[in-house]
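Beneath this line is the structure, given in structure tokens, with notes to follow.
Here we show just some of the chains, and they stay where they sit in the whole.
Chain nomenclature is as follows: A, B and C, assigned in order of appearance, with residue numbering initiated at 1 for each chain independently.
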Amino acid sequence: MTQTLIKVDLKQPATQNEQIHNRWHPDIPMACWVSPGDDFVLETYDWTGGAIGNNDSADDVRDLDLTIVHYLSGPVGVKGAQPGDLLVVDLLDLGAKEEVPWGFNGFFAKKNGGGFLTDEFPMAQKSIWDFHGIYTTSRHIPGVRFAGQIHPGLIGCLPSHDLLKTWNKRELGLIATDPDRVPPLANPPVSRTAHMGKMKGEARDKAAAEAARTVPPREHGGNCDIKDLSKGSRIYFPVYVDGAGLSVGDLHFAQGDGEITFCGAIEMAGGWVHMRVELIKDGMSKYGIKNPVFKPGPLTPNYNDYLIFEGISVDSDGKQYYLDANVAYKQACLNAIEYLKKFGFSGAQGYSILGSAPVQGHFSGVVDIPNSCATLWLPTQIFEFDIRPNASGPVKYLDGSINMPISYD
Amino acid sequence: MTQTLIKVDLKQPATQNEQIHNRWHPDIPMACWVSPGDDFVLETYDWTGGAIGNNDSADDVRDLDLTIVHYLSGPVGVKGAQPGDLLVVDLLDLGAKEEVPWGFNGFFAKKNGGGFLTDEFPMAQKSIWDFHGIYTTSRHIPGVRFAGQIHPGLIGCLPSHDLLKTWNKRELGLIATDPDRVPPLANPPVSRTAHMGKMKGEARDKAAAEAARTVPPREHGGNCDIKDLSKGSRIYFPVYVDGAGLSVGDLHFAQGDGEITFCGAIEMAGGWVHMRVELIKDGMSKYGIKNPVFKPGPLTPNYNDYLIFEGISVDSDGKQYYLDANVAYKQACLNAIEYLKKFGFSGAQGYSILGSAPVQGHFSGVVDIPNSCATLWLPTQIFEFDIRPNASGPVKYLDGSINMPISYD
Amino acid sequence: MTQTLIKVDLKQPATQNEQIHNRWHPDIPMACWVSPGDDFVLETYDWTGGAIGNNDSADDVRDLDLTIVHYLSGPVGVKGAQPGDLLVVDLLDLGAKEEVPWGFNGFFAKKNGGGFLTDEFPMAQKSIWDFHGIYTTSRHIPGVRFAGQIHPGLIGCLPSHDLLKTWNKRELGLIATDPDRVPPLANPPVSRTAHMGKMKGEARDKAAAEAARTVPPREHGGNCDIKDLSKGSRIYFPVYVDGAGLSVGDLHFAQGDGEITFCGAIEMAGGWVHMRVELIKDGMSKYGIKNPVFKPGPLTPNYNDYLIFEGISVDSDGKQYYLDANVAYKQACLNAIEYLKKFGFSGAQGYSILGSAPVQGHFSGVVDIPNSCATLWLPTQIFEFDIRPNASGPVKYLDGSINMPISYD
């Protein structure tokens, strides 16, 4: 049996587990050590450390303190790893902790972080998804059932001191351009809620004051939210500190490209990752690697009948943007939601499906001035009824009696 | 045998063919008429009307007058089509004209339109791709061979007068914010090179002065450059004028998501489209359709072993952007090109591969402030050698003796 | 443009075209020569040389003289090919001759060759399939539409004199065990209808008297009827004579595993193959090759939602067989046909679908005495209605008013 190097007791606060941390800093002590060639299991909290409950209220989403995220398992030290190496990580398997076969998807209120479509959905909402073996369904969104594609939303190695300085400099610089913005342009270090693993006392306070928040993806990977980092994938991570310091968390049962709902994909209430590590010495320069590179695994859900929605970089008010892929993808999402409403889904349910199900988001055209074109690929086989267009028009399969909990500001 | 409704003689200038046009305007007369249920063939010029040759110089790319594009076949009138309907188009098959089994891919000079990576590749370059049945190779880029996925870069219906006004207003408005920019923010109407099909005299001049350029994708579809609109796909187009007025052109033998090289995908020197049309009466409101929706066909090349490159919205100079998916995708592309150089490809060859081969570009994270995360999926099976990472490092398979033609400004 | 080395005029009898032959013999002169690395096109007759018409009677199927088949294009001599080499053949593309966008599927009468289910369907029947670009439908079988997977039913190289002797010896030996059987156990040489290409006079007569019939697949490949030898596949053929002598014919637009209907798949009325050849010198011993080996192409129709039927080696009368995979597959086929009848298809229509559509037939269990288990994979996405089981039972979508022509003995 494979050894579990980091255990998580979901009844214990994440902040009391010294093998957990929620900031990036080179001085966070290794939670455990392994050797190249080892395989091992790490258990994980959900990204909020248990703040979101399996219930029918969105109050917990509305009231979440975003400075506490993400609770990560690690860092795992890898013997012999040195700056400039590539850490090769095989995600051999991932799963839910047996006692919590469920996850959540939510939208933050616009005042508290928002999401990709926060202008259209400004209030906190939530859906709960139950896992039935490889499948999931939600009691808040009837008519949908699909296979999961479990992946870590967040995985990467510790930054060096230099890299950390670069991060802080550029992100604080961005914040400074509009410091009072709601939501903010970026998240500065916050010492109060920093959980620095085994670090205590002054050392902890010093590091916490400058430790990077975990929200954005960065050079080391981190919170990339890539749905295809699933079972069987192999990732090549840049190493910046001796021992590498690999951390992982924020497990998703499934997600659409973009994790557009922000809170988030189907966030697993508790999980585990079985992984194996190797090293490619001096791999960063050998392969010219700046950001992680990976190979997806062989077990992607094989849904292949898609309905594809286009969006261009003209917003809902008709405003013209210049080659703005974000606006284009937003429009593609809104187009898909409008379409789903014709079958009886509420807008919020449609939004939640796009954030949770294995939808693809593609850059389709990025050079045809002034309009970007983005496409959203909606798999039709996840629906329990036929959503494809036909001459007689859509059938309203759902009567709207079931909807997602909402909590007003 | 299916009837060919629009024939193209590649030796005749596109401007002399009255069933061809290069602008969008509601008053362009139908080139021919069909009924719902009909299937038929349209032949097509390449998007430049033959301006780019099968040779080893990039001068023609450098010197192209971009106001002449795109030469489209149509408009095809569909009996009974009315504004508000959906025109259902089956792309039953597409192919190269027998006499021109080749295509081109190029980068415009930064001074003349540029491309997605124009800062890194500011000079005009070109590669020629020969078709060998379903496969293609380039004499300018050794080591690569892949199956095509033929699709029209551009397809859509005529706009109404109102829609045309909307387009002109918003695009001219954008240009007005920085009218002297090189390259420009958008393309205004240009009467001189407008080819308005059968329109002549004053009517032509009036329409040409306000007719929309074909470069950007818009509500009607148009120049979406979606590689998955391939053999067997079914598209649902909004109809804005009586008879719909379907036009098509800019056939690509293959393309990577984004058509990042702009000039362009593998642009087919001449082609044909076999299609079938149907109507869904009042389909726009029935299904809540604003932009086209489509179902991809069943014959996508089944490459499935990918190496995936991540990019975040921090540019090559370290500048921090706020959730800018374009910057993130650009970084993912540059990361892939750096990687390919380790195997002996030149940067330009790498760029051309990303623009030509069936690579995917995904929105991976779009909400994790301040960094977007984009991924570029490079199929490893298109290379004639193994490009996957391993412990001993890359092998330089190519010696650089073959490269792409370049033409300096 | 690629050169067409063998042209076929469908109005000319196949027997008058000297680049066509319908027997295997080492002395058949090469129809043309190519060099390794060449690519070229061969046109083909249908396997019967035009004996089956695009009409609504099965009389031509009933009355077919089976000694005339298969009319093959070739043999193509490959310079430098020697016995023991492997001839590498790339099927770069295949298609229908423009003037005959249709094919046929039929059952021979039990008295005249029969088929896999000839006991259940003893009379001659036929269906005509029209090609619509990549898709096909039949006016005799409503409710079905699918993408083709064009492939040669028959392709291979000339046998040596020794190999030919081996064939004749073992097949005549088999016939001798039950010489009066109807249908026969195998097909002996028949000189009268032998078409030996350019051979004339005495030489022709001598060779025709011993030339092998083309019906069975043999060591050289030949009539393998493998649906996956489609666009883009690469085949490695054993070479037995100087020049190899590659011949091809019997093009199918689509076929189910087994070609159970015998007459046959969707037999293309006329077609062409674009291919390229290479040699692996001494490849047979290098790779231990006895029969051809191949790699399928990248453009297989991506139907992936299957309903799978099991069959075991107990026949419809309850008779027990010992590990007989044929009986098991027959039962799986019959089970699928019974199922399809619940939706309104006739038995003959069901049989024809299994012979024509991209169904898979798998050996599932071959060792669990005394029962073999075979599975038939029916893609549900080829039907225009939903054929998957549900609690309320099947809907009879078809009323039986349309059926396949039948011709009684």
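In this text, contacts are C-beta pairs under 8 Å (C-beta built on N, C-alpha and C of every residue); 3 or more make two chains touch, one makes a residue touch a chain.
Everything numeric here is computed off the predicted structure, so don't read it as measured data.
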* To do: Because only 3 copies sit in place here, please give the count for the whole complex.
  => 4
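One rule holds for everything that comes next: only the chains that are shown with their structure count from here on.
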* Is the contact between chain A and chain B built from the same residue numbers on each copy (over half shared) or from different ones (under half shared)? -> same
* To do: Could you please state the distance in Å, as a whole number, between where the Cα atoms of chain A are centred and where those of chain C are centred?
  => 51
* To do: Could you put a whole-Å number on the gap between the CA centroids of chain B and chain C?
  => 40
* What is the distance in Å between the mean C-alpha positions of chain A and chain B? -> 32
* Structure fact -> Shared-interface residues of chain C (touching two or more other chains) are 302, 381
* What does chain B use to touch chain C in their complex? -> 1-2, 39, 90-93, 98-99, 101, 132-135, 147, 231-232, 274, 276, 297-303, 381
* Structure fact -> Contacts from chain B onto chain A in the complex sit at residues 86, 88, 115-116, 166, 170-171, 173-174, 183-187, 215-219, 221, 223-228, 236, 257-262, 278-281, 283, 286-296, 305-312, 314, 318-320, 322-326, 329, 331-332, 335, 338-339, 341-342, 360-375, 388-391, 393-394
* Asked: Quick one: in the complex, what on chain A touches chain C?
  -> 302, 304-305, 381, 386
